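Have a look at the structure below, then the notes.
The complex appears here minus one protein chain, its other protein chains still in place.
A, B and C are the chain letters, set down in written order, and residue numbers restart from 1 in every chain.
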Amino acid sequence: MKNSFGSQIQCSLFGESHGQAIGIVIDGLAPGIALDMDFIQKQMGKRKAQGRISTARQEADDVQIVSGYFNGYTTGTPLCVLLVNHDTKSKDYGKLKDLMRPGHADYTAQLKYLGFQDYRGGGHFSGRLTAPIVAAGAICLQILQSKGIAIGSHILQLKEIVDLPFAEERTILAEQIKTVNEKYFPVLEDVQGQKMIACIESAQAAGDSVGGMIESAVLGLPGGIGEPFFDSVESILSHLLFSVPAVKGVEFGLGFGFANLFGSQANDSFYFDPEGKVQTATNHNGGLNGGITNGMSLKVRTCIKPTPSIYQKQQTVNLHTQANEELQIQGRHDPAIIHRARVVIDSMLAIGLLDLLTVRFGTLWMREEK
Amino acid sequence: MKNSFGSQIQCSLFGESHGQAIGIVIDGLAPGIALDMDFIQKQMGKRKAQGRISTARQEADDVQIVSGYFNGYTTGTPLCVLLVNHDTKSKDYGKLKDLMRPGHADYTAQLKYLGFQDYRGGGHFSGRLTAPIVAAGAICLQILQSKGIAIGSHILQLKEIVDLPFAEERTILAEQIKTVNEKYFPVLEDVQGQKMIACIESAQAAGDSVGGMIESAVLGLPGGIGEPFFDSVESILSHLLFSVPAVKGVEFGLGFGFANLFGSQANDSFYFDPEGKVQTATNHNGGLNGGITNGMSLKVRTCIKPTPSIYQKQQTVNLHTQANEELQIQGRHDPAIIHRARVVIDSMLAIGLLDLLTVRFGTLWMREEK
Amino acid sequence: MKNSFGSQIQCSLFGESHGQAIGIVIDGLAPGIALDMDFIQKQMGKRKAQGRISTARQEADDVQIVSGYFNGYTTGTPLCVLLVNHDTKSKDYGKLKDLMRPGHADYTAQLKYLGFQDYRGGGHFSGRLTAPIVAAGAICLQILQSKGIAIGSHILQLKEIVDLPFAEERTILAEQIKTVNEKYFPVLEDVQGQKMIACIESAQAAGDSVGGMIESAVLGLPGGIGEPFFDSVESILSHLLFSVPAVKGVEFGLGFGFANLFGSQANDSFYFDPEGKVQTATNHNGGLNGGITNGMSLKVRTCIKPTPSIYQKQQTVNLHTQANEELQIQGRHDPAIIHRARVVIDSMLAIGLLDLLTVRFGTLWMREEK
Partner (left out) sequence: MKNSFGSQIQCSLFGESHGQAIGIVIDGLAPGIALDMDFIQKQMGKRKAQGRISTARQEADDVQIVSGYFNGYTTGTPLCVLLVNHDTKSKDYGKLKDLMRPGHADYTAQLKYLGFQDYRGGGHFSGRLTAPIVAAGAICLQILQSKGIAIGSHILQLKEIVDLPFAEERTILAEQIKTVNEKYFPVLEDVQGQKMIACIESAQAAGDSVGGMIESAVLGLPGGIGEPFFDSVESILSHLLFSVPAVKGVEFGLGFGFANLFGSQANDSFYFDPEGKVQTATNHNGGLNGGITNGMSLKVRTCIKPTPSIYQKQQTVNLHTQANEELQIQGRHDPAIIHRARVVIDSMLAIGLLDLLTVRFGTLWMREEK
């Protein structure tokens, strides 16, 4: 399916970083959803480059909805979001046509597209392609919120600096999600956030970059969501998360931590709570058993590799001269994208979960009263 | 797509652990492939329970191909593999209808299927469903091998015991893949394997279980394979890997290790080797840039959680009596499945990669001379 | 998707006429549907060869459900129907390996599968592959019936002999659908049916065969079903109908009759009936406007070409000798399949409509009380 994904909520992505426009077509939305354009732009804002810890490229990212939206409501037909590219400095990339930037997709794009790819700014592989994802995700998030489902993410780790992990207790978690969703640099403990920012700035000063780990939580998901075998919740969400440039690891619940445990430590025992609702005493499985939601909070961690665009000299190949060469990247680049990637992760989770919910409950469920 | 996956090589899985039969339909194979039935059965053998470190349930797993196979060759029409269930002791599960086993899919299946699921032996959520996957995977592996592509996996970690990681150097890696593919308990260093087995036996003696981490490598993949945006190699492979019961984490290359690095440490610099072929000096990205293969060996690690079926007493809920209850699981269970899961991981990698290769090269490519 | 079809109700078909077994996997059914096995076998019976006007090949067609069905109810996991082949006389086909039967898929299968196809009895292209379709269709029909949706088909034309067309008036149409569903040779006017049977017998006596036209009606469909643009009801249903071997034409409402009309004659005007329900004065559009159901009865006609297996001498090519040759087909063949194809058409309509209904209303809708 290449640039499309989804069963009932299907997204088709298009565009290149320095092309005329980028965009996404979202199909499968119910009619009659009043879109909160302020919320969409607020989400876009979280992805925008701001301050010293981001690239200097400034894109307005004015979300134009060119179809599927009429008189303030979704129509139910495919909704196309268009984002026109403005602040492109393509000449910065002229030299990069032949010089393959390490860690980037330049070389693999060359292999795949045989030299015909739009190499400017990373073309179709640019992180810029996540902007339409955030627009689509914002629409899905709004629908999920209307159903009492909240999604939030924060930077759990940036090099050796670690934030407080999300709580399991519902009231606290709800508050934490709210908190991080209001921040541009999403951490639970601001003092740790300050250290992280300092670390990014110091990397930047050295012409270097950093990555990190994002922890996400989803609260309020009904149990019984997800499809066996191939469309387990983990399968669908990891498929979407690994589509985000720079993501190199995804784990649910304890994730790789399970490798060190005995079964007796790993299992989450069940109990009836005072209201007669089934709960688990622990949530090592991150709200998922057998690929299906169990009603506990969904927990997922995503690793973002350091931005490959660094200003230090690097060894690489020149495909034109067919010689090894030294490369020094010019232009405008992010010393870290993890704080901007956060909202992309939230968006992907929202897109995937709305799809799975719609498979179970049908298109019209989206507009039913909760 | 639920129980189907794939674009050009599409697999449809069906069956329950204690039902009449389980199976898989594989569509999209080229005609004229002479199947190596010995290889298929050998792969099935790797998944079989053997010795003290596995369940006592013994299934012949005689692969019956009921369609798409004629006179020793694939026909090109859908190939259906059927595995009849024999050694079922369903009465062991009578009690489990109402008692939800912690860590299992019993409760989520109940939520999703409203009590109509076949609960015996985990039903559709049983690890038994991976047997048809291995059969399908063996066919895909055979085709990949005929193209010079080798896949292998080993147990990198089991609790604190760690095996030697796969080498990057091609000749050594090729040898290592060969080595682990010949072993039932797949490790590079047998002394570490012995420690792991001792650890499993000791867990078993305590009525407990263990999980671990599998490292996989693919050698010989051409560059330029994978599709942006949603069908990145990582997306497709993680989708398949997270479909395997008990998988809770997937990472490519350094994976979560990227969180601790500077970009200058993380980037893999390019160079022309003496034959004029582009190589990377390191392979932190696991053979993938921008979701597309770069010609280096593909590296992926998968975390398998400890088998949830343990013999120790556990707290859980009885959905019939609506009361909290103590559960002591009877029956036959694996104290570890990681050594059996290895071939399932290999199979999933083979299925996903053959699909992506076919998207690029077409159906008939499968039978072309290399 | 080749041998799979469907968005929410997905069917995967496999098997060859003289192979071990044929079957279908149906995914997406809700859990908890009590299957009416008598109804399924009754539907299978309609497809069976009976009497002089059919082939002498007799297959028990005992429907084995090997998965997704437990204690008399669907489980919600993939339901696999298996039909074992018994009455195969493969030696009748030995000669046909090289001699391409005119009108059959022998030659195109050779082109596509390069000689590796199972040529016995038409292999994967045999009309026998419609038996699993009827089993799957019977399950879908049962679900639709529980929602008040009725489907029926009859032979509208067989050479120059014409049956009474379906009425538009609901009560009469409901009765007509019931009537034809009870008959093995489905016509509204038995005297016309007798003439048709006589025509088939006379063709058979001459070593020849006949085709015909089937008219189908669906009563009780809610309005608003179908998806623009590519998944119009006409698109989905024609996709399925043209998958049935021998179908060469499909038309909705007046179909090709529209070519002769003015718009003023073709349009169906709307009015409120006494109960305040919107109706159309005529139903030239067959219950569909813009690819979406309008609440009127759905009408579709399908043309079935004459069975290509005739006993008269025919000119053809021998691919082995590379010479033109005369062919005289032996074996057991149908002088007409239109009466057996009827239930296949009904089944395809049921499969397609249940899929579109599930897209709109969700999986669980299937088991809600009407």
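The rule we apply is simple: a contact is a pair of C-beta atoms (placed from the backbone, for glycine too) under 8 Å apart; a residue touches a chain by one contact, two chains touch by 3 or more.
Computed from a predicted model, the values in this text were never measured in an experiment.
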Within the entire complex, the undisplayed chain is in contact with A, B, C
In the whole complex, of A:Lys48, A:Lys112 or A:His284, the residue touching the missing chain would be A:Lys112
Which of C:Tyr119, C:Phe185, C:Phe252 or C:Phe361 touches the missing chain? It is C:Phe252
Across A:Met37, A:Val66 or A:Ala281, the one contacting the chain not displayed is A:Val66
Hidden partner sits against chain C at residues 1-5, 7, 11, 13, 100, 102-109, 111-112, 124-125, 129, 157-160, 203, 206, 208-213, 223-232, 234-236, 238-240, 242-243, 245, 247-256, 258-272, 276, 278, 280-281, 285-286, 288-295, 301, 303-310, 312, 314-317, 322-324
Hidden partner sits against chain B at residues 7-8, 77, 228, 358-365
Residue list for chain A contacting the dropped chain reads 1-4, 10, 12-16, 19-23, 25, 27-28, 31-32, 64, 66-68, 70-71, 73-80, 82, 112-118, 123-124
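Just so we're on the same page, only the chains that are shown with their structure count from here on.
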Computed over C-alpha atoms, the centroid farthest from that of chain A is that of chain C
Of all chains shown, the one whose Cα mean is least distant from the combined Cα mean is B
Per the C-alpha centroid definition, the whole-Å distance linking chain B and chain C comes out as 39
Taking each chain's centre as the mean of its CA atoms, chain A sits from chain C at a distance in Å of 45
Whole-Å distance, C-alpha centre of chain A to that of chain B, is 26
For chain C, residue numbers touching 2 or more other chains are 77
